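To start, the structure itself, in structure tokens.
Complex shown without one protein chain; remaining protein chains in place.
Showing chain A:
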Amino acid sequence: MTTVSWSGEPGTSRGPGPFLSVRDLSVEFSTEDGIVHAVDGLSFDLEKGTTLGIVGESGSGKSVTNLAILGLHDPAHTKIGGEIWLEDQELISAGRGTMEKLRGNRVAMIFQDPLTALSPFHTIGRQIGEVYRKHKGASKKEARDRAIEMLRRVGIPQPETRVDHYPHEFSGGMRQRAMIAMALVCDPDLLIADEPTTALDVTVQAQILDLLKELQQQFGTAIILITHDLGVVAGTADNVLVMYAGRAAERGTVREVLREPRHPYTWGLLSSMPRLNSSVDVPLRPVRGTPPSMLNPPSGCPFHPRCDYPKLAGPELCFNQRPSISPETGHGDACYLTLEQKRELRTAKTEDRA
């Protein structure tokens, strides 16, 4: 007998496409100073049970992208283009009611600073339970029990008493655990974690990242992990998207991007970071200059003002024409250098470093 095996759980309807598909997304804000092109023509896919790390510096559009997925932007001042498909549902054209049903239920988010994301007036248990009651129609008692169970799952000691405490009675790491408990209370299919460990100490960061991985294995959640730290991505994500100035600079599996980075910006990011085993006598090699203003992004390749190689790739192309990511699937990057040139440059760089 032949069986068709589905990667998803039984009972979930699964279209032919990937679980989450962002197609040609653009986000523009109108501000007093002019129009900010925060995201420009971004596409990526995410499969169930995998983690996508989105890496970029401040202002690269990584957070805005994810606010767009959740529909959390201010509609009066924001123009959004493109498509976001969550299985068979399009999210940009979805109404407010649909999004409200989705948020906290199928799609949840963890924010960077748990102290500002939690309400100081309500107990942790009530805040976790509120989501559960709204989406699952549970009673107060059920919601409380569920909150206790979730707190236990994320490793908070004595959850039966902790459930009645207020956020200020929790330490930073515990608050972030409580946030994770709140995000996972309805078993979401997609979890967006926006710099979840940036406000935490290293030893606590390591705990939280491991916890996210552990919970992902239990729940089969798809995770988008937004971070500025390639180190965090290396240990946690399956795939990486490097963003620069609202566009994708490089995408691929963690192995591909970290071992054989192709885009000059990714090279720059990697060579800027001191390692625990790198030579200490050579200076770091930062990317020169500063990230561009998104009010007036550079023409052509947005990275060209900071790039060392427009001469090699052909200045007319780099200065005037926006590169798009190629090849379409797999390990790709948005740069006009040929693969051969990139390989040579990268080998020269690593030899230089050693």
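One rule holds for everything that comes next: a residue touches a chain if its C-beta (ideal position, glycine included) is under 8 Å from a C-beta of that chain, and two chains touch if they have at least 3 such contacts; residues count from 1.
By our rule, contacts and distances are computed from a predicted model.
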Undisplayed chain, where the name is taken from the UniProt record, one of "Dipeptide ABC transporter ATP-binding protein", "ATP synthase subunit a 1", "Ferritin-like domain-containing protein" or "Pyruvate dehydrogenase E1 component subunit alpha": "Dipeptide ABC transporter ATP-binding protein"
Chain not shown: contacting residue from A:75, A:95, A:283 or A:330: A:283
Touching residue (missing chain; options A:153, A:247 or A:342): A:153
Residue touching the undisplayed chain, where the options are A:69, A:254, A:313 or A:337: A:254
Options A:17, A:81 or A:274, residue touching the unrepresented chain: A:274
Among A:34, A:81 or A:231, residue touching the chain not depicted: A:231
Those residues of chain A which, in the complete complex, touch the missing chain: 57-58, 153-155, 157, 171-174, 177, 201-207, 209-211, 214, 228-235, 254-255, 258-259, 268-278, 280, 283-288, 290-291
